[in-house]
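Here's the structure we're looking at; comments come further down.
Just one protein chain is left out here, and the rest sit where they should.
Naming follows writing order (A and B), and every chain is counted from residue 1.
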Amino acid sequence: MPKLTIDGKEIEVPAGTNLIEAARRLGIEIPHYCYHPGLSIAGQCRLCMVDIEKTPRPTIACNTPATDGMIVHTQTDRVKETRRSIMEFHLINHPLDCPVCDQAGECWLQIYYMQHGLYDPRMKDEKVHKPKAVPLGPHVMLDAERCILCSRCVRFCDEVTQTGELGIFNRGDHSEIGLFPGADLTNKYSGNVVDICPVGALTDRDFRFQVRVWYLDTTKSICPGCARGCNIDVHVNRRRPHHAEGRRVARVKPRFNEDVNRWWMCDEGRYGYGFVDAPTRLVLPVRNDAGETRELSWGGAIAAVVDALGRTPADQTAIIASPKLANEDLFAIKTLAEARGIRQVGFRVPPPEPGYEDDFLIRADKNPNTRGAELMGLDGKVDKILNEATAHRVRSLLVFEHDLFDTGWRESDVRSALEAVDTLIFVGPNGSRTSDRAHLALPASAWVERDGTFTSFEGRVQRFRPALGALGEAIPTWEIVGRILAATGAPVTATRAEHWFRALAAGVPAFAGLTYQSIGDTGAMTAGTAPQAPAEAKA
Amino acid sequence: MSVQSIAFSTGQLAEVRRLQGLYPDKRGALLPVLHMAQDTFGYVSLEVEEYVASLFGLSPAHVHEVVTFYTLYFRQPRGRHVVAVCHNLSCHLAGAPLILAHLKERLGIDVGETTDDGRITLQAVECLCACEAAPMMQVDDRYEMNLTPDKVDRIVEALR
Partner (left out) sequence: MSEKILSRNFGVKDSHTLKVYRETGGYTALAQALGREPAAILDEVKKSNLRGLGGAGFPTGMKWSFIPKNHSGPVYLVINADEGEPGTFKDRYLLERDPHALIEGMIIAARAIKSALGFVYIRGEYVEPWRRFTAAVREAYDAGYLGQGFDIVVHRGAGAYICGEETGLISSLEGKKGWPKVKPPFPAIKGAFGQPTIVNNVETICCVPHIINRGAAWFAGLGSKTQGGTRMYSVSGRVTTPGVYEESCAITLRELIERAGGVSGSGRLKAVVPGGSSAPILAAHEIDVVMDVDGLRNAGTMAGSAGVIVFDDTVSIPEALMVVARFYAHESCGQCTPCRESTGWIYKMCHRIVEGKGRKDDLDTILDVAKRGAGTTICAFYDGAVGPYISYIEKFRGEFEALCQR
């Protein structure tokens, strides 16, 4: 473990740590563009210069490993002057089109120029012109004039996805990034190149011109797109709703978690939040009676559910829970089932087709909380529930989230089953052919509208937080179930998701000892599972 | 040239494999094989790049990077002869601008262009390292040295 001094502060770092990372541990930021901790060292942008004692001239920090006794200065006059020079070079052929650039406000050219600029452009000759507004695929737009040729995107495609779509073509000041002519950037992680682009060269086609980044609010969350549980930030546009035609979730960005997704996420997860503001959202509890739909108050809706449950013997009642539900929801359902003696409870509805999976982040299981449902013992046979319903042996059926018509089951089988039950109760954020057939359809908050936790396939329990208010009258599923329980006379004291989590930790051994606090921002493992990477690796 | 015709002969493929075998990593043979491809197909079209990429297991983008980096790979059809006039320092001092102007006028084309009959592509290039015989130019494989307008005329005349 070499011990070195940076700006007068001593620090010991693991062997091989470069000076940017060593400085970061001391809270010292060394400006850089091409360096990215998840990619190989390129040394191209030349911005991360520092002074190292006994070295004749400033040296790039990214390619310099810390050595014992090294004395580093990041703020000498010489270093600052070098940064100003490098910043000027970066901007010589840059179009300076910040007013129409989506990156404005989160652009590292802007940030570093504020800190290290010459402020007096001397370049008065014609700039080099390059392709602008070039779609690189379904998600990414290129402006080659804004590109500073840091090669992060190229290295991402070479090293992380190993798909090699991008290259830097030509040479000298005509160098430009691009795809092989006629090709598309269609790898399943293409959106990450937008995240790692330090400037406005690669922008997100979905986010382009929607809203200025300074109007966005950020909330820590977990991607609900598959069992991996990638850590994300949800960016919402609460303050300028008119900017994006009512679209509340502006974008989703991966959030670093060394043990889960590091800096990355897949495109399916990144662009998969559309259901949150979709027209299919359920916003009011409703009763469907012989083709007639009637809005209900929550009190009325809960009473109707309790009435149905009361009229049906427990052995003729079944619950199809969902692996998309949070642990808190699932534990409330478990509590309800146990309180009412309902033993037909399952969640593992077969998907319409096997999910795509790779050896990086994407899991075949497209549900965020299969593991949680398993650990709570909710894994009853759903095929049997369907058959029992068809045979009129299930009279009341509660379905959470699923559209049973969009599964691996035959539509005719689903139709027969649902037609056979006396009371079909649907709870979920979005309507579907299943909710259309439900006698009672209750609107649940979407994941971004509430607190909760998912348990990833590895057994990592991770928190997501509310980024938005619920649409309409929607409330969290745990609350819906809690109200049903309370209305049946069970003692329910939980008024927050966290209360249900405490009950879960007390009631299910795998969750024993876990609290929202211990889960924190990076998650915590359920009992009997070990993290895949050592805690040491966390920066 | 149709896409289907972009393929080496069996003998050439054996040569590709031989070249690839000369290097610790077969990618080392990329430049030589691109030379071969250019000699065979006339120029390095995008189809040629894709074909060569397939011979190396590389992404076409990575071959495109290489082809666009070097000056000796032609990405468009070229004339039957390439006349490349050095315009670097020693040749400049010895009158390269006059030689270039003479060639442009005589051929009726600008630098980078090919005569209408497809006979000659004219280039201005950086130092070819024959400064002792400036001004000079490369005509296909040959260096033509100590140029004068008359000499240039004779050389160009002989190109068919």
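Here, a contact is a pair of C-beta atoms (placed from the backbone, for glycine too) under 8 Å apart; a residue touches a chain by one contact, two chains touch by 3 or more.
Note that the coordinates shown come from a computational prediction; the quantities given were computed from them, not determined experimentally.
**Q** Looking at B:Arg27, B:Arg75 or B:Arg119, which residue reaches the missing chain?
**A** Spelled out, the listed residue whose C-beta touches the missing chain is B:Arg27.
**Q** Quick one: which of A:Val128, A:Leu284, A:Ala339 or A:Ile519 touches the chain that's been left out?
**A** Considering the complete complex, A:Val128 is the one touching the chain left out.
**Q** Which candidate, A:Ile86, A:Leu282, A:Ala467 or A:Ala494, sits in contact with the chain we can't see?
**A** Counting the whole complex, the residue in contact with the absent chain is A:Ile86.
**Q** I need the residue numbers on chain B that touch the omitted chain, in ascending order.
**A** Interface residues of chain B facing the absent chain: 22-25, 27-32, 34-35, 56, 62, 65-66, 69-73, 87-90, 92-94, 125-134, 138, 141-143.
**Q** Which residue numbers on chain A touch the omitted chain?
**A** Residues of chain A in touch with the missing chain: 41-47, 49, 57-58, 60, 63, 81-82, 85-86, 88-90, 92-93, 122-123, 125-126, 128, 148-149, 168, 170-175.
In the analysis below, only the chains that are shown with their structure count from here on.
**Q** Measuring from the mean C-alpha position of chain A to the mean C-alpha position of chain B, what distance in angstrom results?
**A** Distance between chain centres: 51 Å.
**Q** Contact residues on chain A for chain B in the complex?
**A** Of all residues in chain A, those touching chain B are 163-171, 178-183.
**Q** Flag every residue of chain B that touches chain A in the complex, lowest number first.
**A** Residues in contact with chain A: 46, 49-50, 58-62, 64-65, 68-69.
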